[in-house]
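Report on the structure given below.
Every protein chain but one is kept in place in this view of the complex.
Naming follows writing order (A, B and C), and every chain is counted from residue 1.
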Amino acid sequence: MKKIINNPEMVVEEMLDGFVKAHPNYVKRVEGFDVIVRANAPVKGKVALISGGGSGHEPSHGGFVGKGMLDGAVAGAVFTSPTPDQIFEAIKAVDGGAGVLMVVKNYTGDVMNFEMAAEMAEMEDIEVTSVVVNDDVAVEDSTYTTGRRGVAGTVFVHKVAGAAAEKGLDLAEVKRIAEKTIANVRSMGMSLTPCTVPAAGKPSFTLAEDEMEVGLGIHGEPGTHRDKIQPADKIVDHLLDKILSDIDYSGSEVAVLVNGLGGTPIMELYVMNKRISEVLAEKGIKVHRTYVGNYMTSLEMAGASISLLKLDDELKELIDAEADTPALTQF
Amino acid sequence: MKKIINNPEMVVEEMLDGFVKAHPNYVKRVEGFDVIVRANAPVKGKVALISGGGSGHEPSHGGFVGKGMLDGAVAGAVFTSPTPDQIFEAIKAVDGGAGVLMVVKNYTGDVMNFEMAAEMAEMEDIEVTSVVVNDDVAVEDSTYTTGRRGVAGTVFVHKVAGAAAEKGLDLAEVKRIAEKTIANVRSMGMSLTPCTVPAAGKPSFTLAEDEMEVGLGIHGEPGTHRDKIQPADKIVDHLLDKILSDIDYSGSEVAVLVNGLGGTPIMELYVMNKRISEVLAEKGIKVHRTYVGNYMTSLEMAGASISLLKLDDELKELIDAEADTPALTQF
Amino acid sequence: MFNNKILINILSEMADVIKENRGLLTDLDQAIGDGDHGINLDRGFSALKESLDSLKDKDCASILNSAAMVFISKVGGASGPLYGTAFMRAGKEIAGKENITGEDAINMFNAAIEGIMKRGKSDKGDKTMLDTLIPAFEAFKSAIENGDDFESISEKTLEAAKEGLEYTKTIAARKGRANYLGERSIGHQDPGATSSYLMLKVIADVLAKEL
Partner (left out) sequence: MFNNKILINILSEMADVIKENRGLLTDLDQAIGDGDHGINLDRGFSALKESLDSLKDKDCASILNSAAMVFISKVGGASGPLYGTAFMRAGKEIAGKENITGEDAINMFNAAIEGIMKRGKSDKGDKTMLDTLIPAFEAFKSAIENGDDFESISEKTLEAAKEGLEYTKTIAARKGRANYLGERSIGHQDPGATSSYLMLKVIADVLAKEL
């Protein structure tokens, strides 16, 4: 395992510390907890947004704490959902009296832990509600199963719902917008290499030199299938095919996120975007805005995901709204 | 070689295309050339800044084209200095009548090619001057040799000199400020893995599982020495030691750049920043602003560099000035 | 007689066994999940073990409740809230009780399973810890109701647990992270079913020595 770390057990602690030291104008840490909140939290009278999950997805979620996006983020151990007590601290630290919306990615652990935290908050009369992001089209949706995973599309939920909260909308409205965003965002990813959880010390899976893993999540878990490495255009076509056949994007405007999983050069993400823009143009889908970079990563995994958010006028205004956070600034 | 690309020979072409497609509000491409300029270039009456070098350092340099930073960027083949004709096109495309400053990294190839481009521009009566960034303290400076390399500190030059040009200063003033920035910035890097130039198809060097390369540049070339992997704190101490013993930072304020080389998780950069902030605090050096992320990369290399820019009031105002580019936005 | 000392022995022994099997559980989880199950449980059990000394004068219900809180606040992931809920529900069944009977044991086991099912929205056949626990519970219950002796109860319970554990290899996951693998999860043993088996085995082993 090759990592610039001190102690696998201390990596989240030290990361959070280094994060707060880097961005004191944006964020502060809730003393004694793995919780990052806005430097000026709680923002009085504003609906607060929190998110979180296992660590290892940096800059998610702490990097999106700031004006126009999240109010707080909870960091679990690497790839491990945070515990209810930590989430509860975040809720308390951000609640400005207008209620708290939790943006949860659809994983058994995340859902349960956030749910338990909400139960704790209710006992203290804090209004808490949640939305569950499940944008990954790699997995069939089904009521008999856990359903789809939440992956990079979550960043769009932070952006859009965060802008709605910043505008002063109430909890029900912010939740409605978050749910609309979730209903309109689809993602799919692939990888060329595994990643190594520091405490595990060895790669999450092995791939031959000519193989890639397709349809995988963001926790180093294997994907839906393994394939020979394809040229970038073929990879893009496959990912887009799954996304575009899941909801009807035709004739609409979209926001695109070409997301790196942590170990892929930005160069390659742009090579992908060339093909993405071609395919969307062919299909008459208009690109309103494109984000390219490492937004929701899997440690040092080489790979990428594509997310498409279908926009209407309401979502368009919110995706274009100002944001000022350590990892995403937009004016 | 595991890469999301189509054809090693086409990677720069496709990347530039995907880049322009992603950021049409910021940039356009000079038709037929590997040159990215501001969407509204040339900006009349403003001193124009260009930079460039081999590709493979994304988001450098194209990502920093935009308000408050560069006016244009020239992309060579991967890790290969661009040719004079390409640079000359960039000069012509950005010249708004107030002259052009070229920010060149100190490599034999870059220096020669930019120099030849300047000779071409002079023949067309465009006022061109250049500064050469040589911030890498890994290598001893000496008049008998090529001198130091230019590495991640170049981003500070883009930021500071770009802000000066945006303020309306004239070419001599912008150049003075760029040179002051260069005089006050020092960097050093290390890596855990090599990287693979697409056209070469194999890694630039090999490192054992327990080894790291120290004091290396940003082109996959080996460093000044090889060492057993150290804990993050030890690595930071070593890099900072070299930087801090090169110019006197004591009692001053600094801007810090913790730069990822492309394959290192952001998590690890923040772990480094924890130690950086401790060491600087101990030495009485005040951190004015910190940047953490992939700013000047080496394809998919796992590794990082630290840059420290010593600030005075003038530089402070300029580093804090607004910037709005695809890869760095600050308000 | 079952008492708080035995319970603490069990928890302490569980902590050791989980630590020994940390690598195994993590490997199993790497194959079909995210490779942290051993790490997660070890983190929880290590914290629990440290707290046991301070619990030694508490009654069984309180000890289980404290164990639950440690699990919930230290483990995270899916297994933290699930095992935490299981401990909490088991403890609730014997709140205020002095004597813990065979019937109490049945109720505790039953409540633990129900807690997991409710919290996890899961059932037998989803390729989870429940595939170990539910068959084990059924065998345990009928052996007790049958009037079997300790050795026979223990043997039947572990056998059923083992069978359930083996069964997880033959099915595709419908819950938890392994679910995303679909058919690819077939052939792999579920990590949570494995940790449940290990924990049941510890209970049997300690009771065999202590009773």
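Quick note on the criterion: a residue touches a chain if its C-beta (ideal position, glycine included) is under 8 Å from a C-beta of that chain, and two chains touch if they have at least 3 such contacts.
Since the model is a prediction, treat every value here as computed from it, not as a measurement.
For the chain excluded from display, the touched partners among the shown chains of the whole complex are B. Note that of B:E221, B:E278 or B:E317, the residue touching the chain absent from this view is B:E221.
Only one of B:V139, B:L169 or B:I182 touches the absent chain when the whole complex is considered: B:V139.
Considering the complete assembly, subunit B touches the hidden chain via residues 54, 76-86, 107-109, 112-113, 116, 136, 138-140, 144-146, 149, 197, 199-200, 202, 204-205, 217, 219-222, 224-225.
Note that in this section only the chains that are shown with their structure count from here on.
Relative to subunit B, the most remote chain by averaged C-alpha coordinates is C. With centres computed from Cα atoms alone, the innermost chain of the structure is A. Here the CA centre of subunit A is 29 Å from the CA centre of subunit B.
In this assembly, the C-alpha centroid of subunit A lies 32 Å from the C-alpha centroid of subunit C.
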